[in-house]
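With one protein chain removed, the remaining protein chains of the complex are shown where they sit.
Just so it is clear, A, B and C label the chains in written order, and each chain counts residues from 1 on its own.
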Amino acid sequence: MPAVSLLVVIVAFACSPLLSGTPLQPFDVYNALQGFAQLGLPALAIGITMIAGEFDLSIVGTYALGGMLAVSTGVSSPALGVLAAVAAGAAIGAAQGALIARLRIPSMPVTLATYIALLGLTYAISGGLSKTYPNSDVTLWVDQTLAGIFSPRSLLTLAVFLIAAVVLGRTRLGRELRAIGGDRRASRVAGVGVDGLVIGLFTVSGTLAALGGALLSYSYASANPDPGLQPLILAAVAALLGGVSLAGGRGTPLGLLAGALSVALLAQIVAITALPDFTTQLLYAALLAVIVAIESPGLRALLDRFRASRADRPQTLS
Amino acid sequence: MTAVPVRSGISAVGLVVPLAGLAVLVGLAGTTHRFLSLDNARAILASTAFVGITAIGATLVMIAGSGVSLATSQTATVTAMFFLSTQQYGLVTAVTVAVLTGVALTALQGAVIGYWHANPIVLTIAAGFAIGGATTWFSGGTPVNPEVREFDVLNSTVLGLPVAVYVLLGVTVLAHLTLHRTTAGRQMYLVGSNRTAARAAGLPVGRVTVIAWAFFGACIALTGVFLASFNTSATVTLGGTLTLDAIAAVLVGGTAITGGRGSALQTLGGAVLIAVISDVLLLRGYSTGVQILVKGILVLAAVVAVHLRATRGRR
Amino acid sequence: MIQIDGLTRAFHGVPAVSGVSFTVGAGEIHGLCGHNGAGKSTVVKMLTGQLTPDSGRIVIGDEPVELRSRQAAQRAGVALVDQELSVVPALTVGENMLLGDIHAPLVNRRRAAYAHCRRVLDDMGLEGIDPDQPLSTLSIGEQQLIEIAKALSQRARLVILDEPTATLTDVESASVFAAIRRVAATGCSIIFVSHRLAEVLELCHSVTVLRDGRKIATTPTADLTVDALIVQMLGEPPFRLAAARKPDHDLAHALRISGLRVPGRLRDFSLTANAGRIYALAGQLGSGASDVLRAVAGLHPTAIGTVELHDRPVPVRDPVAAARHGVAFLSNDRKSEGLFLDRSVGWNLTATRLPFFARAGVLQPRRELVIARALAERSGLPEHRLGDPVAALSGGNQQKAFVGRCLGRDDVFALLLDEPTRGVDIGGRAAIHQLLRRAADAGLVVLFASTELDELLELGDVIVTMRDGQIVNRYDGDVDVDGVLLMRDMTRGIA
Partner (left out) sequence: GTTGNASSADGSSSMKGKTIALVGYGSSNPWGAYFNKVFTEQLTSTGVKINDMTTMDPGTQVQKFNQALAQKPDLIVLAILDTQAMVAPIKKAKAAGVPVLAVDGPTDPSVAADVMSVLSDNEVLGEYAAQNIIEGLKAQGRETGNIIVLTGTKSMLVTQDRMKGFNKVMATAPQYRVVDEQDANWDPQLSGTIAQQLLAKHGRDGVQAAYGMADYMALPIIQAAKQAGFPIGKDGLVVTSSNCFKAGIDAVKAGELYGTATEDPGTIAKQSADYTVRFLTGKKPPQSETVKEERVTAANVDQFAEQCSHA
């Protein structure tokens, strides 16, 4: 799924000059990667929670708060700003994780509530105003072009994905994450420290979302107290395209990477070909419709039945 | 309510916490300047109405176990536009068109969820994109401004209360009766409680889900109609933050997001509670941010309390 | 050596286990028996760190241990096969074998892990299974074998198996027993929990019997017979039903199943059945017996074939239509596919008969209460519990509520039950058998699938044996059948 969707989008990207009439340039790739940098960390944050069978809606809240904190505290030292954002994200994530793990509450309503509360907190901190980040050196630095197509921001995002891929692929954490997503009770009985894992998971997702928010607000030189639901929904779309299922138990960081790249490229295609903005929405809708069809048991059964009725004559029994 | 009573063992803790909360609220409210006025009570009810109507519909969907819809705002917008652009055919026709639009769009999603077991979150995100994108496409972003204003009557007040408040009460009663007194309502609880079991027992899972979503669609459409009347024109962003506001009201009302438990009356209570608290904070001069923050904490408290009550004795 | 001393645990003030003590020597295979709810699993959970005892002591080797978590129990050398299948289908076989094992390294060493899993699988005689294979591609029985293999390979000092063979065929059970004996021979202690008493006597050195949370006795198996064991478990002579099997030639056929197929599971199945008789499908897991029932109930979306009930064709892929035509189905998984656990007993009993007390879609509460009361009485449930959530009932009573849902309805013509008494003790089993017999006498076709020989012989008027997705033999009511015959059909198939 992630490989297929990435391939389709890359092919479409390569074909976009047919519509736009201008050949592709390295800058097109750079800009797509900038889009990826904006989307990647929230997508990874929500993606890992989805692998573990949870759904962290609060990432947009942490994302907004992270941006606001970075801008408020990172004027003289950008590292300090990132640190403040990340610390807050981790603390919020840990608190949520503890609540979810210890009381065994479904994460969706809890994180929805946290999202609303964090939005309010960010609003209260900023007085509802966008906050300016006056350190323009940092702003220019994070988005400077490296090797034609990268920027420090997109490289950092890529690095985080690679670290996640190594950690989840090469240690037993990856296995345990998918296990608790696949069957929570069985994992518990098998001896997986489920509670600790869930708390750690939400801590990491809070951290990643806050880091994403901080980087973004450095890049924009301002922090927006209310980013709306759009970042969350796009992150979820990226995760779903990345082969993660809302039912849990499925997905890898590299799949998530492919999903986030797909979404970023898609937005870039729309920008290159100067299609109207609502086309993006319709494209996302179409992609999600495909995911709905692939994921929904009823539709799959319908397909099975169709196949069964065609393969009816020669009886197979595995 | 039900012929077969459900054991009503209310623990001391389960009672003390909400009572304490209520006491604090009453204390705060009572000492807030102008809170205890008829005008303010009216304002609270009026501001509850729009979100409340949608939240009542969302309650049925949540009880029937198909979670939440993330396409609510977009649907409300579309119905509002249909309502305004059919004003010249008379109020009844316009409302009918709007409601049918809402029911059709939402019940269709319900059908995909009910018959094909699609994931509601993914599906409604897709539906939200599709409806929002198509609305922008067809309207070209131009607001709908009707020449004829049949809707004025919907903005009027009866006995000092806006018509929308009466509609909210009507919808609540209807939802309550549906849930507790009809076969479909009972089946919503059963399907929400254990969908696999309901399917194996031969209960009409698909049909029940569609009924719940259709009801929801009608409620969204009514909200759309009132939003349109109130603003006298409709733009693509008319739906605003309706999606999350409705979910928040349902959750504060104590309906379980996993399905099988909850009630329309509780949702009404949840919606009013949110409105009261926002109102108290506003009157006391707290900023929008603090109001939103408190709303979030309230939702969190409700979710935790409901969960603890539901799992008491099972853990 | 494992010593359990005065172990006690209560739930909400109701004792589940009170003062249980026994000892398992090194290399000993120790049986743990008792009827449903006797407290076996509670003891097991306390030994494996899933529950903390209210009081009592556990000694492993020479030192008393505090087992606060599964990890702590593993560190103390306790391995577990849980009563419920505890593997994760989303992972591979190998990943499952390493999952949660505290001895598994933090950093994956793929090659070493693969070799380890390969060796363990080979030891269990599972040469055909690849560690890199997704677990979901295995049958339920094979998945259970993986879980057992994993526990036995953990080099533990105590391996606890809670009903490990409930889903296994006899051949598979035999290889598990061999493996258990091998592990015991290395000096490891084994606790073996099972309802299959003959199995317990064959495998174990001694047996501890629990009743109502108390220990009744620990006896060497050499001194025991199945009947003696049952007396220990129940405290009174077992309740026996007269096995009156009835001939069915003289009746008109009510249910006709022909050419029923489910790709990959059921090859070809045809059966004609009469009203008033009980039909037993005898087959191990994967034999297709359970698939016949599911297909007729409309729960197999890929099923093909024709089903007629009282001369009306029943569509085979639509559970709602099947129910409308008078088919009632009881799954073998009453928790996830049967009951509405958090709803009341009353609601559960009346869930499928809302039309009986609704007028034009509007419910009539008074009539509902009358009907619910009558049903509770008919299914042997205490009336005062009608308002309780069904989850608060004991397993046996839950199953009664489940069966009760289909009784006394004049719109049900065929009752299909998959393992009607799974996890139910002997007393509860007899009561449920009686309910089914009465249903048949009232004119229903009753068709059930089971793996238990006793149940098949006791309840079935006509017994159909199945294997590999097809019928092996059909034994009508006037033919003599015995367990050996059935077992031969079920395991070896058509000669």
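Keep this in mind: a residue touches a chain if its C-beta (ideal position, glycine included) is under 8 Å from a C-beta of that chain, and two chains touch if they have at least 3 such contacts.
Quick caveat, the model's predicted, so the values are computed rather than measured.
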Neighbouring displayed chains - absent chain, whole complex: A, B
Absent-chain contact - pick from A:5, A:31, A:96 or A:187: A:31
Identified contact with the non-displayed chain, of A:96, A:224 or A:262: A:224
From A:180, A:257, A:272 or A:292, residue that would touch the chain that is not displayed: A:272
Subunit A, residues in touch with the chain not shown (by the definition above): 22, 25, 27-28, 31, 34-35, 38, 126-130, 132-133, 136, 139-140, 143, 216, 219-222, 224-226, 230, 267-268, 271-272, 274-278
Missing-chain contacts mapped onto subunit B: 34, 37, 39-40, 42-44, 46-47, 50, 132, 136, 140-143, 145, 155-157, 160, 162, 227, 229-233, 235-242, 278-279, 282-283, 288
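The rule we apply is simple: only the chains that are shown with their structure count from here on.
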Touch-based graph of the chains, sorted into line, ring, star, complete or other: complete
From subunit A, the most remote chain by mean C-alpha position: C
Chain pair, most C-beta pairs within the contact cut-off: A-B
Separation of subunit B from subunit C, taking each centre as the mean of its C-alpha atoms, in whole Å: 43
Euclidean distance of C-alpha centroids - subunit A vs subunit B, Å: 29
Of all residues in subunit A, the ones touching two or more other chains: 302
Interfacial residue positions of subunit B with respect to subunit C in the complex: 2-7, 180-184, 186-187, 189-190, 193-194, 196-207, 260-261, 310, 313-314
Residues on subunit A engaged by subunit B in the complex (per definition of touch): 55, 99, 103-106, 108-110, 112-128, 225, 229, 233, 236-237, 240, 246-247, 276-282, 284-285, 288-289, 291-292, 295-299, 302
Residue numbers on subunit A that touch subunit C, as the complex places them: 169-172, 175-176, 178-179, 181-183, 185-193, 248-250, 301-302, 304-305, 308-309, 311-312, 315-318
